[in-house]
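For reference, the structure is listed below as structure tokens.
The other protein chains are all here in position, but one chain of the complex has been omitted.
First chain written, first letter: the chains are A, B and C, and each begins at residue 1.
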Amino acid sequence: MASDPRITNYIAAGAWALIEPQFSAQGKQVLSTLITFLEDDCMPAEALFHQQLPESGPERWAGIPPVLETLKAKAKTLGLWNLWLSGGEFQHLAGGKGGGLSNLEYAILAEVSAHCTLCPEAMNCSAPDTGNMEVVARFGSPAQKAKYLQPLLDGKIRSAFSMTEYGISSSDASNLKNTTARIEGNKVIVNGHKWWISGAGDPRCSLHVLVAMTDPNNESKHKRHTIFFVDPKLPGVEIVRPMKVFGYDDAPEGHCEVIYKDVVLSLDDVAGGPANIGRGFEMLQARLGPGRLHHCMRAIGVANRALDLMLLRITNPIRKTFGKQLKDHGSVIADVAKSRAEIDMGRMIVLTAAKQIDLHKAKGALKEIGIAKFSVPALVSGIIDRAIQVHGAEGISQDTPLAKMWAGNRTLRFADGPDEVHMAQVGKVEIRDRLPYIQDRQLRVRRAEAKLGVRHHKL
Amino acid sequence: MASDPRITNYIAAGAWALIEPQFSAQGKQVLSTLITFLEDDCMPAEALFHQQLPESGPERWAGIPPVLETLKAKAKTLGLWNLWLSGGEFQHLAGGKGGGLSNLEYAILAEVSAHCTLCPEAMNCSAPDTGNMEVVARFGSPAQKAKYLQPLLDGKIRSAFSMTEYGISSSDASNLKNTTARIEGNKVIVNGHKWWISGAGDPRCSLHVLVAMTDPNNESKHKRHTIFFVDPKLPGVEIVRPMKVFGYDDAPEGHCEVIYKDVVLSLDDVAGGPANIGRGFEMLQARLGPGRLHHCMRAIGVANRALDLMLLRITNPIRKTFGKQLKDHGSVIADVAKSRAEIDMGRMIVLTAAKQIDLHKAKGALKEIGIAKFSVPALVSGIIDRAIQVHGAEGISQDTPLAKMWAGNRTLRFADGPDEVHMAQVGKVEIRDRLPYIQDRQLRVRRAEAKLGVRHHKL
Amino acid sequence: MASDPRITNYIAAGAWALIEPQFSAQGKQVLSTLITFLEDDCMPAEALFHQQLPESGPERWAGIPPVLETLKAKAKTLGLWNLWLSGGEFQHLAGGKGGGLSNLEYAILAEVSAHCTLCPEAMNCSAPDTGNMEVVARFGSPAQKAKYLQPLLDGKIRSAFSMTEYGISSSDASNLKNTTARIEGNKVIVNGHKWWISGAGDPRCSLHVLVAMTDPNNESKHKRHTIFFVDPKLPGVEIVRPMKVFGYDDAPEGHCEVIYKDVVLSLDDVAGGPANIGRGFEMLQARLGPGRLHHCMRAIGVANRALDLMLLRITNPIRKTFGKQLKDHGSVIADVAKSRAEIDMGRMIVLTAAKQIDLHKAKGALKEIGIAKFSVPALVSGIIDRAIQVHGAEGISQDTPLAKMWAGNRTLRFADGPDEVHMAQVGKVEIRDRLPYIQDRQLRVRRAEAKLGVRHHKL
Partner (left out) sequence: MASDPRITNYIAAGAWALIEPQFSAQGKQVLSTLITFLEDDCMPAEALFHQQLPESGPERWAGIPPVLETLKAKAKTLGLWNLWLSGGEFQHLAGGKGGGLSNLEYAILAEVSAHCTLCPEAMNCSAPDTGNMEVVARFGSPAQKAKYLQPLLDGKIRSAFSMTEYGISSSDASNLKNTTARIEGNKVIVNGHKWWISGAGDPRCSLHVLVAMTDPNNESKHKRHTIFFVDPKLPGVEIVRPMKVFGYDDAPEGHCEVIYKDVVLSLDDVAGGPANIGRGFEMLQARLGPGRLHHCMRAIGVANRALDLMLLRITNPIRKTFGKQLKDHGSVIADVAKSRAEIDMGRMIVLTAAKQIDLHKAKGALKEIGIAKFSVPALVSGIIDRAIQVHGAEGISQDTPLAKMWAGNRTLRFADGPDEVHMAQVGKVEIRDRLPYIQDRQLRVRRAEAKLGVRHHKL
């Protein structure tokens, strides 16, 4: 099947040529449909969404701009719904739509969708719901699936992932200790304090996937935590405030500080039931890999959008400085070239990791995911910053999406672990995986040299 | 066909997984053979080569260390000969061996071969011979092919590409003016001055592919030059001196200053015969694309070798500073991770360009080649520099290959045009290729917004 | 006079030692007083200020947190009032307090004051008032001085500088064209549109220093504009909205979009009276130099505060990752060292420029100011970014001042002209100032070499 010619306006022609052979006919079809949906429906709705969202006050958090539901309905009709299930073990949940695609294909879809902030949610492919749905699907009881999974798959409710705690390096979940769950008979009493709980401010939020300490003294630090499915309408759940990201409150979802005060659950609220008490850490491990890569996929799309805005700006005929259009300044055109190169490099690194997931699941792709995790957001920061610079003051204002894009991308440098942690891990895996071979090769070379009569200078 | 498990010690597992589906059984077979040849024959011979090469004096330039011929004979036997012909229009010249491979496959082979400085020449795949052979094959007369092409294909002689001139931005060949060829009847009298003529110092060098000005007043600056095939034993050809690269003379090949003083050629020495007078610029254009990419392919291999040396060094148990092995210092392990990531990104960019050449020839891959050209050498500089830093003073000395690798790679930032020129070109192509679509999309979005009732703030 | 030992906690000991000999006894005294004021009064008041400022709604822009007036009163008492007048031609206006200091001394004072966001205004040393006061003092009529200068000097009112226009590279004021002033008899009718007018949202703002086009067809583009002193309470002056910097509205001052619709002025509102019509560009030139440097002075203080916060964080004993305090990670301690070095380098560049202003006025210090302008904000961006990174998500939130500091500093890379413009100017001045000498020296060396018998290789 021939590719939609529009694709190479999103995925650089060179990259597309390299991976097209690995795209199924279905994958190409979905991609083509997505581009139409993005351009005809999502992009024009973006400004409307912000127009429909109250600027401040409690009403800013009370409802969701209606245009979003319109988009969701359309995405369902077009078969662009729940595509994140592609390539994973839960594709059957996709209900025949979107299933059968590979992670490689999904990576491209996710990238393209990120050209518009509304598109990922419109396709029911946005964080933290995707990761949470995976947790419920993998570990939930039938009753939990009925209560939470189906409405999430249908886009009827939203969810929050209630893990990170103040003062804790939460990227290592075994450190968590500010939230405890005390079991008393069939009851579970939760007390605790979380922050940066994305989505908890959303009026539709109907599930907190909560990590709480149940056995603080267990000698294995990997058996001290349990995951609970918590209904945020329960007494004692308090949304304290939204944390801000460089001044943005990210309403209506928010990244909230949340207090759990004597919240009463039952043992049936343990993810998968009481037998799973103490398996929190294990469940979290399964959740993290693909989510990290999803962020990187979308970050590439965001960078490409920034470059698009940069191209429009520097070729705007009314924008001349010192008698020249911006594009005719040597340093500006060099910045375009660098941005193009970095987007293309970043994309290929993401695709490399996605392919590894296709072949070896997330667990077998940790090195490649790690490389993407510390490389892509850093590259994207620079790309958006250059786009900002050619826009002057407009670039940091509310009149372009660039400043908010930059701020959002900045968070990726510590979300799910800071760059430094991922670098250390990748470096160690590199040594573990390759050093034995290199040492052995060196030994063989030395032996062969001896036979050839090579005399090494002796120091 | 299953892949040789050694491959992922050269080509990162993630990258290999992504491109393996595009590798033919033959490609995998050749790659496997190459790895064996590299490790068993080339790598041990490298030190011997330098042992056989006199350290100074005229004898340094008088012969070639015999081990090289041994390697060449072996490479022929193994079918590793003239693989550069792969994927191009001249694969038939490969004589059944190596033909049929794609540029994508060759890119990987070239990268692996660069782990040893001798390997590319041992396989008859080194610059400037490959580019020169292409010129003779494409434009040469039957007599010229017999005289020059066959011996070059057989590795019996070597050649030089006599283009660059002092004081001239030679990356734009239309600027060349220091060498003229005056036609007098059937005779051609050449006078001129060139420098940085790689390979001209080699005692085996038997062909100068010479660019000379034949029609300085032609109104088209693209019709002023002609290519000649010159035998360097002719009277008047003087090899003045080797230019040095950060102190290295790169014997026995050298990058020489050459004077042509009243060298007498015949019209039959015009590339392809007298009808091609004035077609020099056109012929040069065809030569440049793939050669630029070949340098990048090998640069990735060089970077990987630097990383290998870095791994060996930082895990050397006798090397402790402040009580820790180097690998246990946070900044060192981060440098390993960065180097790994950059090699992988650089490789994918090279492969992207190679694939474009497979699909659209070099002419259709200029943007992708340009991106590789300005991105890869810059990344590789940093990677080798980090490897040097962990080696301390040893890293800049003659006791590791790192300093020479760094110096050689530094030349790539202006060979075939400085970074700045390639960035400007890539930036312009990006605007040309994508701006119309982006502008049109913006227009469509604005129209759709109007229908939705979006009110843009009017400034 | 011995220096206050607290100074070296603000100004690195090395830098202080270098410049202390150029500090007068009075300068040291003021600096000491400032440190006490900063620590005892301003820093504790910062959180209170934000507590007193309504979070949203019109009341956010309706008043000023009362603590600011408390600080201003105290600063006056302490002789820390209007210190910006130091070293300039208007020191007599300082009323005996603060006068007599050099720009070098003021640079240090400004840096220290920037450790707290309230301190510069508390000392009546904040933009845009300082620049505006200079304009009124230099060009204003006696009546204008009585109406505007005295209340500004007394801190009774505030002002805005109404220059920048949408769609215009306003760093070159001769480009401005969106605001016109039509003269009809003794009346002047202003119509126009401005944005990024800092301070226009402040309820105390009682003066717009407005740049309007009065003679669009004047053949000299430097005579087309006129400066007017406009009372923002006049009919037709509309504050449309505050522009946001990333997500910050910077209330209660704001960077506002302003529309002037048929605003009626009189000829007496021309800066200095009707004789000055057409002298707008000239007046602007005088205004820009020192202001640019003031921003850099404060940026260094901001960077130092970021480093202080970083030190507190990485030594916080409850913050351990992987069993170590952050300070014990190699890359973190290296980031501290780099930040220290960059702050010290940035400060010395600022002091170099300040000294040049002392010697040659701003006009004679354009190169040094330009170097500071493009170097300091870029360095400071990196320093704050590192401080953010060690804070994790807290670093980008409202719970530390770091994110807002970063956003504010980012604006400096195009405020008063983007980096690229300043680099181009500095590069040109470097060539103009030094090339003749270098060329002459080269000529003399060549002549001397000839006498010595040096034979240069001839190419």
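Following the convention adopted for this analysis, contacts are C-beta pairs under 8 Å (C-beta built on N, C-alpha and C of every residue); 3 or more make two chains touch, one makes a residue touch a chain.
These figures come from a predicted structure and were not determined experimentally.
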Touching the absent chain when the full complex is considered, from B:R182, B:K244, B:K363 or B:R432: B:K244
Omitted-chain contact residue, chosen from B:S126, B:S331, B:T352 or B:S375: B:S331
Hidden partner chain, touching residue among C:R279, C:K355 or C:H391: C:K355
Missing-chain contacts mapped onto chain B: 56-57, 164, 166-167, 169, 172, 195-196, 243-249, 318-322, 329, 331-332, 388-389, 392-394, 396-399, 403-404, 406-407, 410-411, 413-415, 418-421
Hidden partner chain, residues of chain C it touches: 6, 9, 12-15, 17-19, 21-22, 39-40, 43-45, 47-48, 51, 67, 308, 311-312, 315, 327, 330, 332-338, 340-341, 344-346, 348-349, 351-353, 355-356, 359, 365, 367-368, 370-371, 374-375, 399, 420, 422-428, 430-431, 433-435, 437-439, 441-442, 444-445, 448-449, 451-457, 459
Where the unshown chain meets chain A, residue by residue: 166-167, 193, 195, 241, 257, 329-332, 334, 457, 459
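Methods note: only the chains that are shown with their structure count from here on.
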Homomeric contact chain A-chain C: same or different residue positions, threshold half: same
Longest centre-to-centre distance from chain C, chain (CA-based): B
Chain centre separation in whole Å, for chain C relative to chain B (CA means): 50
Chain centre separation in whole Å, for chain C relative to chain A (CA means): 39
Per-residue overlap in chain C, given as positions that touch at least 2 other chains: 166-167, 195, 329, 331-332
